[in-house]
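Of the protein chains in this complex, one is absent; all others appear in place.
Showing subunit A:
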Amino acid sequence: MRSLRYRLLASLAACLVAVGSASAQDTWHRGDDSLVYVARDTMADARKGITVEGGVSRYDKRMHYYRKGWASLIPTQHVLQFCGNMGLFSIGIGWEYGRHKQWETQLLMGFVPKYDSDYAKITMTLKQNFIPWSMYIDRGWSFEPLQCGLYFNTVFGHDFWVKQPVKYSGGYYPFSTRIRPNIFVGQRVTKMVPHSRRKYIKSLSFFYELSANEIGVMKFGYNGRAKFWDVFGLSLGLKAQLL
């Protein structure tokens, strides 16, 4: 027991030495942004050096990382998408990550008008994007030749179920009427908003996608033939990058 406590203390001391020897900037400036939280409601720019009266306490450091952790959950993009089996239009928020920001996760809420059914419907979509390449063209325009991925859509309403209700005998309907998987491929163009003109949006992308779900795939799979637009659907969208 004593040896464990000794080892813990020793490693903590080693950490403190390591932290102390590095420059303040290195210690603080680990993320992309240079702003750090130095007090409960105060931020400072790490590039200008941090000068806080009485030094930075361990509490301040912890709070910095605590805030930084939660701040990483702030959505960095807003999305508007038309069709794609997720509603006539959907709006959502998203995050990008990865070494080249090649991964994106988006959460969208969609609206399905009433049409000939009994009520209008709301849907929710969880979407995973993979954008392997980005080509810079000119004057702030860039082109992403491929964006692909999958999304799961769920529709709200008493007519739909994730798993068949108990009134049916086991495995009678071996599928969900509520949640539907979709795969997609598409392309997009992005325009950077110049710094001088930037108000809220950093860049704006226009994309199109061809998406397919299991209903169209099933039609093709069982019959060996289907029209292109029976299997695939076109959707168009806008992505506003904020951060």
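By definition in this document, contacts are C-beta pairs under 8 Å (C-beta built on N, C-alpha and C of every residue); 3 or more make two chains touch, one makes a residue touch a chain; residues count from 1.
The working rule: contacts and distances are computed from a predicted model.
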Per UniProt, the name of the complex member that is left out, chosen from "Xanthine dehydrogenase family protein subunit M", "Iron ABC transporter permease", "Spore coat protein CotJB" or "Metallophosphoesterase":
"Metallophosphoesterase"
Which of A:Val56, A:Val79 or A:Val112 touches the chain that is not shown?
A:Val112
Touch criterion as defined above, residue of A:Cys83, A:Leu107, A:Leu150 or A:Met192 at the omitted chain:
A:Cys83
What residues on subunit A make contact with the chain left out of this view?
82-89, 110, 112-113, 115-118, 121, 123, 153, 155, 159-160, 167-169, 173, 175, 177, 180, 206, 211, 213, 215-216, 218-219, 222-225, 229-230, 233-236, 238
